[in-house]
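With one protein chain removed, the remaining protein chains of the complex are shown where they sit.
After this line comes chain A, so read on.
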C-alpha cells in the first residue's frame, strides 16, 4: 500500500447518533450508509433506523453551472481524441496548445457565470458556496495555464519568459481595475493609488502603460522634466525578446546587458535621487531583490515575484533552470511566517517539471476528477507521460479518466457524457461501460432506445439482450404482448419470443380471435426467430387464407404445420379441429394422400394421449375430447372416400 498523503476527511451522517453501527456499500461514485443492528448477542430486535443515506463524494457534479463545464469540455475531449496519431509532432503541437486554450476558456466562462451568480444571489450561504467554486476554478485555471506554458507549449529560453509574463498578467488582473479607477478620477496623478499602479505595471513588464501613466505626473512637475524624460528613455529602451524576429538569443542577451548596465549607471550616479518613486522604479528595473520584496503587497504571490525577478535579472532563463529560481523565490517570498499552501506546492512542482507530482497533488487537493482527468489526458496526448505505469489498473491517464467517467455515470443525466470517456480508455473502458450501462434506469422506451443505440454501436450484444429483455418483461407485465414480442425480436431472444408466442396462442385458444393482428401479420423474416413464433405467424396465415376462402392453400398449409413438426404437439388437436370445416366442404379439398396424412397425425396424437388416460381429469372434458376424435375420424373417412372417388374419376 502507498503511504497516506493526507488525513482522510470525516463526514458525519446526521441521523446516525453515537453508539449506532453503520454498514455501508460502495457505489461507483457514492457510498450508501445504513444503520445496522449490531447487538447480535443480546438478541434484541430493536427497530433499526429505516433510512439509507447516500454519501456523495463529489458535490460539484450536481451544480447546474458546472454542468456546462462538463458538457463543453466533453466536446473538446472528443475532439482531442480524434487528432490523428500519425501526424508529426511538430504539426500537432499548435493543435494541442489550442485545445488547451479551449479548455481554459471554458473554465473561464464557467467562472464568470459563477461569479455573477455569487454576486447577485442574496443567500449568503449560496453566495459563499459559489465564491468557493470560483476560487477553485481560478486555481485550476492558473495551474492549467502554467502547465500549458511549461509542458504543452514547452517554450524555449527567451519566449519562456514572455509566456510566463502573460500568465502572471492574466491572473493578476486587479491592476487594470485599479488603473481604471485612477484614470477616472479627477486628477489621476494625485490619486493615492497612482504610484501603486505605475509600479504594478512595471512589475508586470507592462512598460508602455507605465510610461503613459508617468507622462501625467511629468506634466505636473515641469521642474523634474529631465528626470522623467530619462526614466521614459530607460523604459522605452528595455529590450524584449521577439521570438518571431531574426534576432538570436545571444544578440538579445548582449542588448539586454547593455541596457541593464545603463540602468545601473543611472542608479550609481543618483540620477533619480531626488524622486523617491522614480528611484524605486529604477531599482526594480535593475532587478534589486530587496526592492522587489518591499513590494510584496503589489506582487501578491511568490510566483509573481519569480516572474518579475526573472524579467529584470534573467530574461533568457532556460526551462531547466526554472526550478532553481522558483524554489529560491518561494523561500524568499514566503519567509518563515507563511507555510506554503497546496497551490504553492503544485505550482512549484510544475516549475520543477515534475508532472506526476502536479497531478498527484491536484488529485488530493481538488474534490473532483474533472481537472486531473482532462489535463492528464492532454499531457498524455503530448507524449509527456509514457514512462509511468501504475501498479494497479492501466496507466495514469486511463485511471483518472475512468474515475471521472464513473462519477459522471452516477449522475441521473450526465451519464451520456461518460460513454465517450469510457470509449477512449482502451484497457478497461469497455468493461466499465458494460457494467454501468446495464444499470441505467429505463423509464421510457425513448431512453431505452438511446441506451440500446450506445450498446449496439459498440457490439455489446450481452447488454443489448439484457436491455431488450427488461423492456420485453415490462411490456409483458403490462399485458402488451405486441410490444414484448417486438423487443424480443430486436434482441433476437428466441426463448423469450417462444414464451410470448405461447401467450398469443393461449389467448387465441381462450378467446377464439387473435389480438395484435397488425404485428403478427407483419412479422416478415423476423418470424424465423423461434419455432413457436414461426408457427404463430403461419397459423395466422392459415386463418387469413381461410378467411379469404382460399381453401386448398389453407389446407396445404395446415397439413404442413403438422407434418413438418412446426406446430407443437399440444396444438395438434386445435389444428385438426380447424381442419373439420374444410373436410365438411362440398368440394374435396384434402386429396387422398393428404387425408391419409391427416389420419396418421390423428392416430399419432390419440395413441400418445392414450398412454396417460383417466388421470382424474373431469370426465366431461374427456368425453368432449373423445367426441371430437370420433367426429374427426368420421369426417376424415368421408373425405377419403370422396377424394378417392374424385381422383379415380377421369375428367371428361
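As a working rule, a contact is a pair of C-beta atoms (placed from the backbone, for glycine too) under 8 Å apart; a residue touches a chain by one contact, two chains touch by 3 or more; residues count from 1.
Methods note: contacts and distances are computed from a predicted model.
One chain of the complex is hidden; its UniProt record names it "Nucleoporin Nup43-like", one of "Epoxide hydrolase, soluble", "Nucleoporin Nup43-like", "GPI-anchor transamidase" or "NADH-ubiquinone oxidoreductase chain 6". The missing chain, though absent from the display, is touched by one residue of A:277, A:480, A:544 or A:628; that residue is A:480. Across the entire complex, the residue among A:31, A:65 or A:499 in touch with the chain not shown is A:65.
Set against the missing chain, the residues A:159, A:515 or A:606 yield one that touches it, A:515.
Checked against the hidden chain, the listed residues A:416, A:466 or A:560 yield one contact partner: A:416. Residue A:449 is the one among A:154, A:267 or A:449 that touches the chain missing from this view.
Take chain A: the residues that touch the chain left off the picture are 64-65, 67-68, 71-72, 74-75, 78-79, 412-413, 416-417, 420, 443-447, 449-450, 453, 457, 477-483, 486, 489, 515-519, 522-526.
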